[in-house]
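Missing here: one protein chain of the complex. Every other protein chain is in place.
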Amino acid sequence: KPDEPTSTPGASVPSAGASPVATEAGKKIRVVYIPKNTGNPYFDGVVSGFEEAARELPIEFSTTAPAQPDPTGQISFIKDEIQRGANVLCITPNSPDALNSVLDDARAKGVKVLAVDADFEKNESHRDGAILPTDFDTLGANQIELIGSLMNYSGKFAILSATTDAPNQNHWIAGMKEALKDPKYAKMTLVGVVYGDDRDQKSVTEAEGLLTKHPDLRGILAPTSVGVAAAAKVVESRKVADRVVVTGLGTPNTMRRYLKDGIVPAVALWSPPDMGYIAAYAAVGLAKGELKAEEGVKFQAGKRGERAFGKNGVVIAGPPLVFRKDNVDEYRF
Amino acid sequence: MGERWRRASARYLPELTVTGLLAVALLLSGWREPRFWDAAYLFDRSTLHMETGLLTLTMTLVILAGQIDLSVTSILALVGALLATLHVRFGVPMTVLLPFGPIFGGLLGSVNGYLVARRGLPSLVVTLATMALFRGIAQILLGDRSVMMPPEMVGIERVTLPKSYLHAPLLLLIVATVAAYLLLHRTVFGRYVTVIGVNPEAARYSGVPVARTMIRLFVLSGAMAGLCSLLLLSRLGVARYDHARGWELDVITAVVLGGTSIFGGRGTIYGSIAAFLLIAIVQTGMGVAGVKAEIQVTAIGFLLLLAIFLAKVTERGR
Amino acid sequence: MNGFRWRRETPLAGILLLLVVAVSIAQPRFLSPENLRSILLWLPLLVIVALGEMTVILTRGIDVSVGSMLGLSGMMTAMLLRDHPEIPVPVAALFAMAAGGGLGAINGGLVAGVGIPPIVATLATLGIYRGATFLVSGGKQVDDYQLPRALAGWSSDGPFGADIVPYVVWIALLAAVAMQRFLTDSRTGRDWYAIGGDPDGAADRGVAVRPRVFLAYVFSGVGSGLAGLLYASRFGTVNPASIGNGFELLVISATVIGGVSIFGGSGTVAGVLLGSLLLGTISVALAVLNIAETWQSAVYGAVLLAALLADDAMRRRLEREERG
Partner (left out) sequence: MSKPDGSVLLRTIGLSKAFGSVTVLENADVELRAGEIHAFLGENGAGKSTLAKLIGGIHRPTAGRIERDGRPVTIRNPREAASLGIGLIPQEPRTFPDLSAAENIFVGRLPMRGGRVDWKTLYGRAEELLRTLGVEIDPRRPARGLSVADRQMLELAGALSLDARILLLDETTASLTPGEVGRLGEILRRLRSEGKALVFIGHRMEEIFDLCDRATVLRDGRIVGERRVRETTPDELLRLMVGRAMGEAVTRKKVADGPPILEVVGWSQPPRFRDISFSIRKGEIVGLAGLVGAGRTEIACALFGLSRPTSGEVRIDGRPVEIRSPEDAMRHGMALVPEDRQRQGAFLPLSLRENVTLSSLPRLSGRGWLREDDARSRTTEWVRRLGVRCREIEQPLRQLSGGNQQKIVLAKWLETGPRILLLDEPTRGIDVNAKTEVHRWIAELADQGVATLLISSDLPEVLALSDRVLVLRAGRLVREFAAGEATPEAVIAAAGVTTEATVR
């Protein structure tokens, strides 16, 4: 069962005391975060975590991104930031493999590269380390448990995903399918996986299509914030919220009204600010050579406490949170 | 100023304006941002623009003939998908497949050409449809997979002329520019393209092989996309179905900025390539100055307006 | 009057019918009321913007900035409603149309006033308006919970409790009927056709070309603005990067498939409706048929192409019969 929130952004976990980074030759370390695209509220949350850490450390932090989440759109930003003198590049890749050669260039020039939020799957050798928001291997199972508990472990449900080629999504969906083999879920049937491309119109159309194709559908699981909002919208508009459960991954802001109106009973997400905050500490450690992204290496992530590099140099930021009607107002991202 | 010069400059006003802006952009970038003038960086970053540059050349011809080809970027992706599939599933060595880049591209272009020239459908609609179709077939072939290219094929942008930064794709662009210039301004084919753009009906009445020229044009456009596909495969090292999505708008922007009339009949290779360089320089300048992406988009918009505005003002000043 | 005008649309209507029949055989629930409703809900945004686009194309222009205008005015309206929840939604709709109209007027000024070619002007404002959307919003999206409930109601409730046909659909229908009347019976409407047929000639014959062309762009802006509000109503979340992004291609497809000539001077509201309906039907059909996601884009393209070819063939036949 997924945990109830264990940490509120910017507060609870006692920190082992952040020691301000002493800078070599009076120059602050320059950390740049390149998310998938600009104007995406999810990454605004991540950025706020980076900024919080940047104030504590202190480091020179900036963020930049292409206007659209294009697989190759990040390349020019990486090249430009190297030229502008970045020490660490934190990247949420739009594509796990289109950046290989430019990342190699960066590292050849001594720039550290950290994957944040999503890894360069199968191309891990082209980056130094990765900070993932939560344990991706268990997320799928968590999501199944969430929707299962909401639909009394019985009935048909479908998955509304983002694009067919989003590595995270596919990783989780594989986990979901694996989890469904548990006899506990024997009475639940997955009738299909559809893709809304993270676009409003397409997501809505796909959600509508699901309801048309399966009049007896009991649930829609959408592990993407655009998708889960679209599904909620459709269920509300068709007035079937009483028999179709919508859940998945979504930010409190986009889901707030649906949660409060009882259209959606619960959604899960981790804390994007925590992830940004931890990534910033890891970045500084790597840049100063104090840290090596190797399995078992531990480091102090400011107020969020200790984290460790796991297999493949991956750091897990924390467990997912579950937002419901009664706790959603505690979160602002 | 002589009379001849005056007339020529009136005729080539858009080209002259873009050239002027190009000079300004270079000076301004260097002055505002010292990190701009770094040959290693400039040449390295220029590798990102080579496919757009090449496509700008053929798009100039297509638009000059009063047509448009929105499907080029989809052809690019589909050719990559085809080659990758042949390579991975059927084990055909990549070196053998190289010539098939332009060939497949040309074949796909001929579909557009047939529909436009022989069936008389408007190219805007045809290529809108094939844009979806070709990209869709690429998606069927590759799905969500990325197909890695063999190492010997990767990194053409790192091949340079000895003791210089002049990399192979740039060399290719230079050669292609000269070729496109000659094709448009020095050959019968180029003349046919122009007259079709000016007045297609009169072209038919004048015995110009309108349909044949148009088909060749779309084949050329597709073949160039196929060539660009090879470049991109080599540069990125992977084939994906969503390569180059949306680049067609950048290409069309460059062509239009370079003074080619969207209604056909007027335009030069020089104008297009100068406009392409202008956009690339401005983007590089803004990138190294850390300008936000959304501001960059806005800036290109203003650049377009500025170019045409200057041309207008100079025209009136005469 | 225009018996000959309706001829142009007949093949398209036939193709649409054929498509619906084929899809319903494969998936009988395609014709269920809920699904028909989802097709209806798919349409208003597209139809309203396409009607504006059509006026511009009629004058031999093109407006590729519609998606960005939709985005900017939708964003401004959403922010207005967020910051002043007391404003009634119809007033917000007027605001959206005014905002869109203003943006359209800038396009119109550039094209009709300064004399910049339409594609260049609107390609430029495509970027500028998109950037402005980021600037006014500070890159932050407006979330569903920040918008008044009545706004969402426009997309889910219908008049007199008939929720099967929500208000937004009626709005689009009303816009189409009004535009049809305007194009056939107003002087401006007729002048648009004249300008598209021969811009210089129209000027020589005393048509006030510049004001008319200007107005066409304003119309396009007003349509996009209204669609911006409808977007907020339909999708709840208004994100500066995604609202209206790339919408221009869909709009131009619908318009041109509907038989509006990109060379100006010819096209009808009925055609635009049919074109939009065709695209909407294909999109919804793809979702309700069990077509693998990776196949959807290809099928969409293929169906579009087939529709084009069939339309062309049928039209030729009609013309031939007409002649003798």
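First chain written, first letter: the chains are A, B and C, and each begins at residue 1.
What we mean here is this: a contact is a pair of C-beta atoms (placed from the backbone, for glycine too) under 8 Å apart; a residue touches a chain by one contact, two chains touch by 3 or more.
Being a predicted model, the structure only gives us computed values, none of them experimental.
Considering the entire complex, the omitted chain makes contact with B, C. When the omitted chain is restored, the residue from B:Met50, B:Met148 or B:Val195 that touches it is B:Val195. Contact with the omitted chain, checked across B:Gly136, B:Gly222 or B:Gly265, is made by B:Gly265.
Note on the undisplayed chain: of the listed residues C:Ile39, C:Ala96, C:Val207 or C:Val238, the one touching it is C:Val207. Looking at chain C, the residues touching the absent chain are 1, 4, 184-187, 190-191, 193-194, 196-198, 200-208, 265-266, 323-324.
Think of the hidden chain as still there; on chain B it touches residues 3, 186-192, 194-195, 198-199, 201-209, 265-266.
As a convention for this text, only the chains that are shown with their structure count from here on.
Shared contact partners of chain A and chain B, listed by label: C. As a whole-number value, the distance joining the C-alpha centres of chain A and chain C reads 35 Å. Note: centroid distance chain B to chain C, computed from Cα atoms, is 29 Å.
In chain C, 130, 134, 139, 240, 294 are the positions where the chain touches two or more neighbouring chains simultaneously. Counting only residues that touch two or more partner chains, chain A has 37-39, 67-68, 164.
Interface residues of chain A facing chain C in the complex, by the touch rule stated above, are 37-41, 44, 67-68, 164, 192-195, 199-201, 204-206, 208-213, 215, 226, 229-230, 233, 236-239, 253-258, 260.
Those residues of chain B that touch chain C in the shared complex are 70, 115, 119-122, 124-126, 128-137, 139-140, 143-144, 246, 249, 252-253, 256-257, 261-262, 292, 294-295, 297-305, 308-309, 312.
By the touch rule above, chain C contacts chain A in their complex via residues 27, 29-30, 32, 34-35, 37-38, 41-42, 45, 130, 134, 137, 139-141, 143-145, 152, 155-156, 163, 166, 231, 234-237, 239-243, 245, 283-284, 286-288, 290, 293-294.
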